[in-house]
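FYI, not all chains are in this one, though none of them got moved.
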């Protein structure tokens, strides 16, 4: 069968799959292919995780490969460090964003630095899976967007998928990476669906490459994770207003794909960064600053930011007012000084 | 002499003069959970207290079933039921004086309610209209705590502060078996013992942390055995025996009040429902185990005792049930109303004074709300353009 024919057949066999299923499949395939991969976390065993991402893994690979740990996040990540020191490749699940905070010291002071501290002698190929973001009606401490903390920590990769296929590809790549990766899973996309054939040969996306999800000429929306579908929707709605928006899904916050991003903004001359995380001190500042450094003379307007407000994450009944939505994105696009230039 | 100076002035001395700093023997728990109901000790139990415990258990169970029902009607975002654990919840509330403080976890709304908090306020967090539905200082009930074990150092700090101020205040902090594995549990107990803070730590060992059974959580003889490592007494009690829990907690509260320092109490109980309504317990435990615990139901145990002793007639039972039903009906009725929310509250109380950044953001949201109200679209609530005084 030719590659084209194979691809066509694979596409035909594709069935709707959720992002959670694709993530689970990535774990399964990693466990199957590489005996040094171990999954550990709270409730990842028989329960299959509170989001069911690890469903079936303990059954298929045994408790030694997919392990329910005691309830202690620093302990989980700390023991994962030890396991990685011995040559294993641990994949740690943090149950929710805010419950990764107890492991912060281990993450910052050890995970991120061990390779550097030992001049390359002891890399730590650990993947830390962190469900993040809101929009699922979670009560407090269940909806934080904590990516700014990880971005500010040299030595970590920070990756986040927005599609079912990327969920698989990026998680495989993260587990295969010889560096520690904080793998941020957008909670509200866990149940998002796409046609996907888990048995077809899957593309393993390289870490560190953004992708243009929609080409456009008026302005660029720079976004990632849970905000990607929102930006796509905004771009569709913008057509009616006469704007042809380009949408860039960053996919990897660290390393940052300056090339793809700058190329897009140079083309369009205008940009809005969109994310759920608080605006102040959030990822958008870094992104806007580096785009401006690189594209200053191409910019018709300052790079604007649409972000969560600078408040603790709100209670479920109010979260829709906090989360960047289509209208707020279009409002920002409207402020891109259209009278000023092209 | 200040509080901090009251401690022994132990200094490490060369090993020839070494001695244990305290005698470990009295700190160790008994080999069996302490029980009252159905034992000789029951004879000494205060009948009035047993009656109050009974009324509260029945009310507590009804509260649990009502809250669970509210999740099905979409009136609560989530509910972690304490069905089966009512003896612990109720006893924790009843042993405290008004001036004492309770530090509940997410599962312990019942303890707050049994202490007198309005159930609607107790459930605010779980309904989702705000994080904490009551004024903690007014009720001496700390906010329901979700990040596991993080409330324990708070309890220690508060109790310590009260002692520094010379106030007669005890703090009782609640945590689950799973929560004992967290570093904050360790640090809190250690601070409490070193500072001799008037705190009681109540661990409800309900057998599970979501799906994870106790044997994957600890290899200790019992959780109460952890106490000796901090130099405080550890007590093991049958957590479904309301009279026993009350007695053990009362003793611990008295000891704390009298300057005797903290106590760790492990109450052995069982979580009869799933972790929350969102959980599927059949994935990790069998019916048989759950059924076995039904014989040891806290209401059943107390009812048996009261009945045998002729303390429970039909009138009393009816009155207790009536009170419980009235509470449930009121709760149902009030939870069925939509809470009155003002989105502008998002910007309230982030800081004592709003920063210029928050003022800008509030103005933005206000404008959005006004615009959508003008559009006649079913405006996103409270678009009156003013912050509520809430």
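Residue numbering begins at 1 within each chain, and the chains themselves are lettered A and B in the order written.
Here, contacts are C-beta pairs under 8 Å (C-beta built on N, C-alpha and C of every residue); 3 or more make two chains touch, one makes a residue touch a chain.
All values derive from a computational prediction rather than experimental measurement.
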item	value
Whole assembly, copy number of each distinct chain	A x2, B x2
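The definition used in the following text is that only the chains that are shown with their structure count from here on.
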item	value
Rounded Å distance, chain A centre to chain B centre (Cα mean)	36
Of chain A, residues touching chain B in the complex	42-43, 45-48, 50, 68-75, 98-99, 101-102, 137-142, 279-280, 309-312, 314-318, 320-322, 327-328, 331
Residues of chain B touching chain A in the complex	77-78, 125-131, 146-148, 178-179, 181-184, 209-212, 216-218, 279, 283-284, 339, 341, 343, 345-347, 350, 355, 357-358, 361, 365, 368-369, 380
